[in-house]
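Heads up, one of the protein chains got dropped from this complex, but the rest are sitting where they should.
Letters A and B name the chains as they come in the text, with residue numbers starting at 1 for each one.
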Amino acid sequence: MKEETRTALICVAPATVIIGTFTIFPIFYSFYLSLTDWDGLSPTKNFVGFGNYSQLIADEAFWNSIKLTLCYAVGVTTISLIAGLALASLINRTERLASFYRVIFFIPVVTSFVAAAVVWRSLFSPAGFLSDTFRSIGIPAINWLADPTWAMPALILVGAWMRLGFNTVISLAGLQAIPRGYYDKGKVDGAGALSRFRFITLPLMRPIILLLLVMSLVDAFLVFDLAYVMTGGGPLQATNVAGLLLYKNAFHYYKMGYASAIGMITFAIVLIISLIQMKLLKFGKEV
Amino acid sequence: MADTIFSQRTTWNRIKMVVGTIRRIWAHILLLTIGFIVLMPFFWMITISLKPPALIYVPPHLIPIHFEWQNYVKALEAAPFARYYLNTSIAALCIVTGQLLFSSLAGYAFARLHFPGRNILFLILLSTLMVPFYITLIPSYLIVRILGMVNTYPGLIVPFLVSAFGIFLFRQYYIEFPKDLEEKALMDGCSRLQIWRHVFLPLSKPPLAALGIFAFLFAWNSFLWPLVVTTDPDMWTIQIGLAMFSGRYGTEWTSLMAGTTVSVIPAIVAFIILQKYYIRHLALSARLG
Partner (left out) sequence: MAKLEIKHLTKRFGKTMAVHALNLHVKDGELVVLLGPSGCGKTTTLRCVAGLETPDEGEVWIGDTLANKLPPKDRDVAMVFQTYTLYPHMMVYDNLAFPLKMRKMPKQQIDLKVKKIAEMLRIKELLDRKPAQLSGGQQQRVALGASIVREPKVFLMDEPLSNVDAKMRTQMRVEIKKLQQDLNITTLYVTHDQVEAMTMGDRVALMDGGVLHQYSTPSEIYSNPANTFVASFIGSPPMNLVNCSVIEREGLLILEFQNWSFTLEKNLAEMVCENAKGSELVVGIRPEDLKLHSHQERNRFKGKIYGFEFLGREFIVNVEAVGTILKVVTQDVSGFKVGDTAWVSFRTDKFRIFDKKSGVLVL
C-alpha cells in the first residue's frame, strides 16, 4: 500500500471510528430500537414493528409535546432574530466599539443553559427581581414558573436571551459586508432611511436572515437543558418539550423502544421543517 | 460672493458632523443600555452571591454593595464544587485535546492526501453534523454502558473526542497551504505524517484556537450527556452539580448564586480571551448550516 494511503488511513481512523460509533451507528440502532418495546434493562427485546409509532401518533401527550416545542422554537427564533437584526444595525453604526458590543451580547451565549436556568429561575420567582419590579410599578406579580400560562413564555424569553448574541454577531457580519457605496448611492438617488433599509439592506441580507431562521429554529427544537432545570416540564406539562419527553421515557419510564420512536419522529419533523425552509430559500433566490 | 458660499458650505458640513456625532452617541447610549439590560441577570447573580442571606429581600439593586464571601465558602461546604470542577476540568481537557488532535489529523488527510474514498468519507462525516441528540442519545448511552464506561471519565469523554465541525475547519484551512512548503518537506526527508507534525500543525494557530474554545465551551457547558452517563455524585460535572444543588438548595439564593457564579466564570473568561478566533469562525459554522 502506498505510504500516502497508509498515512491517510491512520489520520482519519480515529475520527471515523468515533463518529461512526457514536453518530452513524446510532442512526440505525435507534431505528431498530424504535421497532421494539425494550425497557432498557431486560436481556431480550420484543419486536413490535411500527407499534410504537402508531401509539405515538395516537398519543395526545406526544402531539402536545411537539406543539410546545414548535411554540418554543418559533417564539425564540422570532424574538432573537428580530432583536438580533435590530441590535446588529445599531452596532453597525458605531465604528470602533463594535467588537466590545459583540462580546457583551455574546456572553449569554457562552454561559450554560443550566446556569441561565438557575439564575432566571430566581429572577422569575415570586420573591425575585422581576416580581419586585412589577410590584413596585403596580402590576400584580406573576408566579411565572408555577403558572401554566406563563411558564412557556418565560422559557421562550430565556431561550431568546441566550440566542440573541449569536444572531446579532452573524447579522452584524452580514451588515458589515454590505459595501458603503450602495448606501451612498441610495442617498444620492434620494432614498430615505426606511427605503434604504427596504431596498438595499433587506434584499442583501436575505440569505443571512433565512440562514439564521433555519439555524435558530432547528437549534431551538433541540432544547433540553433549559427546560429540565428551569421547569422540569411543568407545571402540568406546560413546558414538556420533545427533548424532555424523550429523556423521561428512556431513563425514567424505562421505555427505550418508545423513546427511540419519539426521537425518530421528532427528527423527521425537524428535517421536514428544514427542507421546507430550504425550499423557501431557493424560492427566495429566484425571486 | 465666493466668501459667503464658502462659509455656507462649511457651516453645512459642521451641522452634518454634529448630527452624525449625535446619532453615533445616541447609538452608543442605546447599546449600552440594552447591553446593561441583557447582562442584568449576571449583575443580579453576582450581587446576590455577595449579599448576606438576611438582606436578600432588601430593595433590589444590581450592583454589589455587600461583599459577603462567606456565601462562597458555604456553597463549597454544602456541595463538593471542587470535585465537580475537577471532573469537568479533566473531561474538558481531554475533549479539547482529542478534538484538536484528531480534527487536525483528519483535516490534513482530507486536504492534502489522496486515498480511495476520500471525498465520500468526508461528505459522510460532514453530514453527521445534522444528526441531533434525539437519535444518538440512547444508542450512545447503551454503547457506553456495554463498555463499562458509565460513571467514568472515559464515559464522559470518548463520544466527543472528535468533532466533524473541527474536521471541516481544519480541512478548509489546510487546503489553502502552499504546495511548495509540502514539497520542500518531502524533499527534506519528511514522511507525510512528519509533514503534518512539523509544517502544518505549527502553522495552525487560528483553527486550533477557534476549535479549542468551541470544544472547551461545549465540554464545560455540557449537561444532558453527563446527566445520562453519571449516576454517582462523585462523577458529576459542574453543570449537573449546579442543577442538583439548585434542586436541593433552591431557596438559599446566596449560596446558590455563589455556586452559579463559580460555574460560569471559566466559560466567560475563556471566551473573552479567545473571542477573536471564536467569532471569526462562527461565520464558518453559519455557512455550514
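Going forward, a residue touches a chain if its C-beta (ideal position, glycine included) is under 8 Å from a C-beta of that chain, and two chains touch if they have at least 3 such contacts.
Just so we're clear, the structure is a prediction, and the values are computed from it rather than from any experiment.
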**OP:** Would you mind listing the shown chains in contact with the chain that isn't displayed?
**Re:** B
**OP:** Please pick, from B:L30, B:C190 or B:A283, the residue that touches the omitted chain in the full complex.
**Re:** B:C190
**OP:** Check the options B:A92, B:V199, B:M235 or B:I268 and report the residue that touches the missing chain.
**Re:** B:V199
Original post:
For chain B, which residues lie in contact with the unshown chain of the complex?
Top reply: 178, 180-181, 183-191, 194, 198-199, 202-203
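The definition used in the following text is that only the chains that are shown with their structure count from here on.
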Original post:
Distance-wise, how many Å sit between the C-alpha centres of chain A and chain B, to the nearest whole number?
Top reply: 17
**OP:** Under the touch definition given earlier, write down the residues of chain B that touch chain A in their complex.
**Re:** 23-24, 27-28, 30-31, 34-35, 38-39, 41-42, 44-45, 48, 56-57, 59-60, 102-103, 105-106, 108-110, 113-116, 118, 121, 124-125, 128, 131-140, 142-143, 158-159, 161-162, 164, 167, 191-193, 196, 217, 220-221, 223-224, 227-228, 239-240, 242-243, 246, 250, 253, 256-257, 260, 263-264, 267-268, 271-272, 275, 279, 282-283, 286, 289
Subject >> Touching residues (chain side chain A, partner chain B) in the complex >> reply: 3-5, 7-12, 14-16, 18-19, 21-27, 29-30, 33, 40, 87, 90-91, 93-95, 97, 99, 101-108, 110-123, 127, 129, 132-133, 161, 164-166, 169-170, 173, 208, 211-212, 214-215, 218, 221-222, 224-225, 228-229, 242-243, 246-247, 250-251, 256, 259-260, 262-264, 266-267, 270
